[in-house]
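For this depiction, one protein chain was excluded, whereas all remaining protein chains were kept in their positions.
Now for subunit A:
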Amino acid sequence: MVNAPVSFSDKTAASALRERLVVIGNGMAGCRAVEEVLLRDPARYDVTIFGAEPRVNYNRIMLSPVLAGEKAFDDIVINDAAWYADNGITLISGDPVVTIDRATQTVIARSGRVEPYDKLLIATGSDPFIIPVPGHDLGGVVTFRDLDDVDRMLAAADKGGSAVVIGGGLLGLEAAHGLSLRGMQVTVVHLMPTLMERQLDEAAGYLLKTELERRGQTIVTGGDTAEIVGADGHVSAVRLKDGREFAADIVVMAVGIRPATGLAKAAGLDVERGIMVDDHMVTSDPNVLAVGECVQHRGACYGLVAPLWDMCRALADAITWDGATGSPSGYEGSVTSTKLKVSGIDLFSAGDFSGGDGAEDIVMRDAARGVYKRVVVKESRLVGAVLYGDTADGNWYFDLLRKGEDITDIREALIFGQAFAQGGASLDPNAAVAALSEDAEICGCNGVSKGKVVACIAGGANSLDAVRSGCKASASCGSCTGLVESLLALTLGEGAVESGPKTMCKCTSFTHSDVRRAIVDKGLRSIPQVMQELHWTTPDGCASCRPALNYYLLCALPGEYEDDQKSRFVNERMHANIQKDGTYSVVPRMWGGLTNPRELRAIADVVEKYDAPMVKVTGGQRLDIFGIRKEDLPAVWADLNAAGMVSGHAYGKSLRTVKTCVGSEWCRFGTQDSTGLGVKIEQMTWGSWMPHKFKIAVSGCPRNCAEATIKDFGVVCVDSGYELHVGGNGGIKVRATDLLCKVETEGEAMDICAAFIQFYREDAWYLERTAPWIERVGLDYVKAALFGDPQAVSRLATRFRYSQRFMQDDPWARRAAGEHAELHQHLAEVRPFQMETV
């Protein structure tokens, strides 16, 4: 290993006549530039290279495999000592340049050495960014930039223990992988919610995180470092702003890089984020050039290696140009691609996948193989690609992207990769499927061949559903749905295929029922996981499926699933009802429609204090306060909480109200205590999330003053007990309830109410009220579920009460205490100065 200050000098007498090219930076950019120049005109320049590191030029991007033990330093040397000698290059390493004097055209090194230049090339690269938290200067805090950093990490790994890597980007994850392979317990702390967010979308980030966790790393996303804690001048732990602390014998800071522009700035060159260069890599001084990570070209700074090669070619063309023939090529910026160098994880990202005007996503997921592919097409050109699990076509996509080729002809088959898209005549997916042999496997899950699917279709299956039930193809994971649809079209002709039940939304080929069943059967636990396992065709769903999935998961995993606020409609996110002017209305709960002076005073005080323009008595027997601004909501809730009131959930797909009449306590016709029962039912059911809003009423006699027979669940008291009615609706389409059953005691009425609600929660589609649900499934189906087995009511009611343990937590109180304050506060406020005009 060459690892000591070295200096090679092999100047010939003729060199004095040549132009002097001095290069600051012995890294990949500086040396590549010199190679390119030598290639074009080996005799033109007398070259001197200054390097800050005391060694020859090596491939910096291969430091990760060195850390991981897959390569040795000698393997990654690009230019060994002989190269400098053979090409007559003077290498001054371990003696960095400290000053550029443009007036005298000289550079001065730390040792005092002065070197004159005709052309100066700055290739200082970039510096790792150190977040200035307390403790960042403790021993054991390292960056990941050069071989010395790798040596420090290896020394730490030899002692074992724990490592914390701050930064879950490319470099951070490669450092984490290396340290993990070297036997350390590794925690990655990443500020953003998904790993490698600049290269990956949420879906691919999720797969990566899952895989790294499976390998034993602890991945903390959304982790904001507060402090690096130390003992005796050496790091011992990393503490996050939320109070979590992770033990650390070494901390690797890999949060990003900054162009190293100090020398250039001190020399008075134009510098913004990087050193400003034109298309020929010339800075604001015509005799000073710059390449690599230190430059800013057309507004862009690059932190990857590929752009270096293009820059170096343009630079060499320019400074070896004879000034007569043609004109030198220029650098026009680079499209970059990324691959993660972590063995066993295939990940590729290129171009722009942020979508935009006219951009269209094509997504393919294969849950069984852990594959996620997404390409973005815009105006018949490929503009971006993210691949996880199968990157075989990465280079092909990147090539299409860079060349900007028109992909109209291969668009349909693009996502399947090069072999498929360019497989001769099979550009049309139907044609490609037609070309498959009879024994080609269509459905991997159930081992169904093309021949079997075609036979099933020929035997009368004329819809996707019929094929699924006939031969099981596409009945499990669904990833072959497209192939089965092609076979249906091929066998029957396009027009003869019957469309199946309505899918959940345009993002999926599955119905609501399919999705609900899959969540339970496969034990799915998060929205990205559902989207991956069920092959969503969009990266992060839409405004229809996100709230539905959030509800389905919440219903399936009470107490475990963390409610996803960003998948909630505004009213449920803000816990109030948005009005046409953007203000909100607030409805506190009044149990069974009862209230008292204390509550009424608190409401009156709120109305005056926040200048609410209107208060209205609602149809659900409570009071609605209008015109509250989102900023004031937490304060309003705090005031209402103080008087003992909680959220009325008037805004939610949830239990709304329990309307009551006065009942036997006051009414001369009353048969039972309808008010008391209504209060008990509301106390049991409040706070529960449902597929849609849910209204209950309890009437004390068949005169039915509480209108129980147009509610989702209605109780009509009679002398001998309680009639329980379900599926009523007073909305657009009025529907009177169906009689579910009659019971004798309050306790039975309560149990059946809980059981019915739970069955509705578990069975109905999101945004389906009980009325259309019962019309769809039939009352007998509901009765069978509740009464088909003597234990059914008790089982369902028990599940409902278990779920309620987690739901009956007043959301207003949590907001009033400061939870999700960001949803209520402005980011900032702009107050422009008024300019005096004369």
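Heads up, the rule we're going with is that contacts are C-beta pairs under 8 Å (C-beta built on N, C-alpha and C of every residue); 3 or more make two chains touch, one makes a residue touch a chain; residues count from 1.
The criterion applied here is as follows: contacts and distances are computed from a predicted model.
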Expected UniProt protein name for the omitted chain (select from "Allophanate hydrolase subunit 1", "Assimilatory nitrite reductase (NAD(P)H) small subunit", "FMN-dependent oxidoreductase (Nitrilotriacetate monooxygenase family)" or "ABC-2 type transport system ATP-binding protein") would be "Assimilatory nitrite reductase (NAD(P)H) small subunit"
Which of A:540, A:605 or A:639 contacts the chain that the document leaves out: A:540
Which candidate, A:154, A:570, A:667 or A:718, sits in contact with the chain we can't see? A:570
For the chain left out of this view, which of A:103, A:324, A:617 or A:827 touches it? A:827
Option from A:502, A:580 or A:668 whose C-beta touches the chain left out: A:580
Interface residues of subunit A toward the undisplayed chain are 191-194, 197-198, 201-202, 224, 273, 353-357, 361, 538-543, 546-547, 565-571, 573-574, 578, 580, 582, 630, 822-823, 825-832
